[in-house]
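Excluded from the complex is one protein chain; the other protein chains are retained at their positions.
== chain A ==
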Amino acid sequence: MDLAAVIAVETIYTIASLVLISAGLAIVFGMMKVINLAHGEFMMMGGYATITAVNWGINIYVAMLVIAPLIVGIIGLIVERLVIRHLYGRLVDTMLATWGLSLLFVGLVTMIFGNTTTGISTPIPGMTFGDYQINGYNFFIIIVALLLVVLIYAVLKYTRIGLIARGTMQSPEMASAMGYSPDKIYMATFFVGSALSGLAGAVLAPLVGLVPSSGGAYIAKAFITVIAGGPSIITGLVSSGSIFGLVNQAFTFSISPVFGDVALLVAAVILLRLLPQGVTGRFFRGKL
């Protein structure tokens, strides 16, 4: 019974972390059709921002939830102005340019912080479940992911800003004719996407030690989650995150964590082969 509870919590946690690491990418790729291969590096920089801020004596929650998203958002803004805005509509070129950016960021961070692992301890102590111990921080991540999904959904669905953003992504000319500047809306959307990546990196930073190249660990998972999700942003994110999370945990518990990761990747390849449009391309059509 206790073991079942532990497995359940671990599985929900895996799904939550998948949703968390993919949320920023879902905004940037799902809405703007920009393939941001520097997504992992945005997360990595969010982690470094948090650790630096905490070392300066700032409260860890402020560092994670406010400072890191802001800093990474601003970096994203600069990147958008300098590089991405010249490449809208050229899918493969955005992919290559952001790959270059990711190398650039890894190099810069290596020069600034060195090539050693840094980290901070989790702010929440472990909890006991009968005979088992669970990392209390996992619950925090689950809550953050849940709030994030609800928030994105609410903003896109019920606010005027969300409506304008969605409208611009569907037809920039129409939005422009209505008096909104697509240029500014793209810029703002990229800012939000990068900020969310920074947030995800910050929240996950206490769990994993950071090295400048740790962005690479997230990028594949984030991409396959978003792409397997398909055209609907939120529904796709949650549904593909759940599928991959379940596969990952099933193999992690029955064989080993490495096989969990490999099984997740294999599942992604099979899923994309069967549903090239993603889960929401076939099922849950037209949902947000």
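Observations, loosely collected:
Criterion: a residue touches a chain if its C-beta (ideal position, glycine included) is under 8 Å from a C-beta of that chain, and two chains touch if they have at least 3 such contacts; residues count from 1.
Methods note: contacts and distances are computed from a predicted model.
Note on the omitted subunit: UniProt lists it as "Branched-chain amino acid ABC transporter permease", one of the names in "Acyl-CoA desaturase", "Fe-S oxidoreductase", "Branched-chain amino acid ABC transporter permease" or "Nitroreductase".
Considering A:Y13, A:Y48 or A:F223, the position touching the chain not shown turns out to be A:F223 (whole complex).
The chain that is not drawn here is touched, among residues A:A5, A:I78, A:L108 or A:I124, by A:L108. Summary of contacts with the chain left out: across A:H86, A:K184 or A:R282, the touching residue is A:H86. Interface note: of A:L163, A:M178 or A:V269, the residue touching the hidden chain in the full complex is A:V269. For chain A, the list of residues touching the undisplayed chain reads 35, 83, 86-87, 91-93, 95-97, 99-108, 110-111, 216, 219-220, 223-224, 227, 256, 258, 261-262, 265-266, 268-269, 272-273, 276.
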